[in-house]
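Notes for the one structure printed next.
Heads up, one of the protein chains got dropped from this complex, but the rest are sitting where they should.
Here the chain labels run A and B in written order, and each chain numbers its own residues starting at 1.
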Amino acid sequence: MIQLLWLIPALPLAGFVILALGGARLSRRAAAWIGVGSVGISALLTLALAVAFLRGLPAIPAHIRQVWTWFDVAGLNIGVSFYLDALALTMMAVITGVGFLIHLYSVGYMAHDDGFSRFFAYMNLFVGAMLILVMADNLMLLYLGWEGVGACSYLLIGFWYRDPANGYAARKAFVVTRVGDTAMAVALFLLFDRLGSLQIQELMQRAGAQWGVGTILPTVVALLLLGGAVGKSAQLPLQTWLPDAMAGPTPVSALIHAATMVTAGFYLIARTHLIFELSPLAMSIVAIVGAATLLLAGFSGLCQTDIKRVLAYSTVSQIGYMFLALGVGAWAAATFHFMIHAFFKALLFLAAGAVIHALSGEQDLFKMGGLRRELPLVYLVFLAGAASLSAIPLVTAGFYSKDMIIWEVFASNRGGTLLWAAALAGALLTSIYTFRMFFLCFEGPLRTPVAHKPGWNMSLPLAVLAVLSLVAGFLEIPHSFGGGVQIFSHFIQSALPATQLLPARESNEILCQLASAAAALGGLGLVWWLMLRSPQAGAALTRQPLAMKLSRFWLNGWGFDWLYGLLFERPYIFLAQINRADIVDGCFTLLARFGLALNALAGAAQTGRVRTYAAGLTVGAAAIIAWVVWL
Amino acid sequence: MNTLFYLAAAVAILATLLVITRAHAVHALLYLIVSLLAAALAFFLLGAPFAAALEVIVYAGAIMVLFVFVVMMLNLGTHSVRGERQWLRPAAWVGPGLLAAVLLAELVYVLGGWSAPATTPAAIGPREVGLALFGPYVLAVELASVMLLAGLVGAYHLARPQKEAEGEA
Partner (left out) sequence: MVTIPFSHGLLLAAALFLLGVICVLTRRNIIFMLLGLEIMLNAAGLAFVVAGARWGQPDGQIMFLIVLAMAAAEVSVGLALVLEWYHRMHSLDVDQASRLRG
């Protein structure tokens, strides 16, 4: 069974090739079958593979399958080889499973779009590249997938390229992530230079053997890798591209900008966790980046008017949780939250897409409302997703994953009370902005008439994801609940180390859970009170001058775009304008001018008159004689 | 005898000066013949009777006759003489004159420093020249003959009536 590992990324890539070559010649039906079918078969294969893998545990925690040699130059042997362990399998399961559901949904969502087969071609390419990213056995192949998903992200954000704003958003995403990618490439160079390999497992062993804890090299490498991770995962300070990336079609936002690609940063850090563990400083920075991002994005999410931008900021915020968990060494918690987040965030995006689809492309929350009766299924699944995102206790999967993070941030030996407080505040914020969005969308009067009801191919993925968003959490039930269930962390601990908890804090688990439950429910209650119970109070609050100012500030994402515009864009444009005439090129133009002048000079000598030539000869003769005689 | 040489030299230079200043081509040709004859005399005095004879026969004879034929064929008439006078303004002489003066000064400087002793050359007759010519220099003779053949073919080709070439020109 493991032999078929290569088929999993190969199928979507084959789908891409067929769709790209077929283009508009393929009927919509055929394109849909190829696009959805390739990912679906991959998902089934992943399932079968998971069974085989689980049967091998715990004796064989990892499998390596080399498909062929990519290149072999001067001691650098890079193979197209795949590495399968618990972490990779989790990622693969999410990518193919959620990916399949989103593909299925897209058949309905994109049904009337002109670029139908182009859309599925890009989506298949994305799934293939993402699978290569998570299955890669060496960092070179991982980087191939990394750049591949970046390219697909660019292509899909700018999918409706006729609107220049979409093209701008695509370019922004591409350029901003490129900043991080460059750091990551430097990290790769450094690793190869110092450790002489790019095989991930070999690198980890050599790093552990050659580098001491807390020395400078692992810190530098870890921080460079973190640079790549924050770019891809839209964390501080490179988070600005993700809200704009919502210009793409909603299934794209669900697949790429919520469930899979933006978690590549998390995956990278988890995959190279041994290097990070060698550098306590880098770990702390990861945790701080995560905490700061989740708070910042949470505040920004409070004020957005576009339903997709709320979800984008919530994605940034939730990935912040993952980074925070990584930073405190809560590897299993981060992975668990990644999986659950993929379920409920994909669900929320798809449900939001169903709403947008129903309202003929309307994305403004303040033009929605009253959809509870119009779209009951969407209402229910959205409620499930929102509850899971807000971590409503006991009944949602989000509670179990987020609570695990919050608890381990508190209790881990790398954690701390401050980080814990940030995580808790983030939970409160999450609950507030989620239910603000939910109430604006589904409660109140109907503001825009409903045009389309979602078909079966849109409803089915929503239902499946809603169920997953609620029940997937039961894979991991905390100790304090009568011993609990630790299926997931046992599974993932075959690849990632267990969290080091401080014994002194272990007894406080139940208190910590109560706090996070209170934060989630408190946020819900607050929003309910301000928006539904006494709307006057809510309106009065938003009319406060300070609130209005903050609102505008947060709406624009804390002014990061403005800041970067001031720091990078303006000086660059200024320099470009100075250099409009291309000063460096001027040197070369000068050279060319010099050549032309010489040519003109030599050309002037060519008068075409025999007598002038003869005179030249004579002068030459006189000069030569003079030279011979007097010198 | 030396006086005779200097006399011949003076005649040659004077006649050549007249050649280059004439406006009428036939006049110039006649002066050039005089100059060449003077040169032939100088050859003879320098002990090269064979060269002198060839100078008279080939240069003053054949080549100049060729010129005369061409001038006659062109049938230039008086208007060309007028045009020639126009071209020969005094200013036109300044540049080449100066250039030639510089070169002459240089040559005088070089040759003046070359104070070779006066010699009395023995005459080298046609016999010695012929022996040398068809002895060590036989290859040069062949080369000269090939060159003359090339000249012949070239002249024939150029002078051929070209009907089809008219259109191109």
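The rule is simple: a contact is a pair of C-beta atoms (placed from the backbone, for glycine too) under 8 Å apart; a residue touches a chain by one contact, two chains touch by 3 or more.
Here the structure is a predicted model, which is why all the values come from computation and not from measurement.
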Hidden partner chain, residues of subunit A it touches: 602-611, 614-615, 618
Hidden partner interface residues of subunit B, rising order: 1-2, 4-6, 9, 12-13, 16-17, 19-20, 25, 28-29, 32, 35-36, 39, 42-43, 45-48, 50-51, 54-55, 58-59, 62-63, 66-67, 70-71, 73-74, 76, 80, 84, 87-88, 92-93, 95-97, 99-100, 103-104, 107-108, 111-112, 114-124, 128-129, 131-133, 137, 140, 143-145, 147-148, 150-152, 154-156, 158-159, 169
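One rule holds for everything that comes next: only the chains that are shown with their structure count from here on.
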Subunit A-subunit B separation of Cα centroids, rounded to whole Å: 94
Complex interface listing, subunit A residues touching subunit B: 615, 618-619, 621-622, 625-626, 629
Interface residues, subunit B side, partner subunit A - complex: 95-96, 99-100, 102-103, 106-107, 109-110
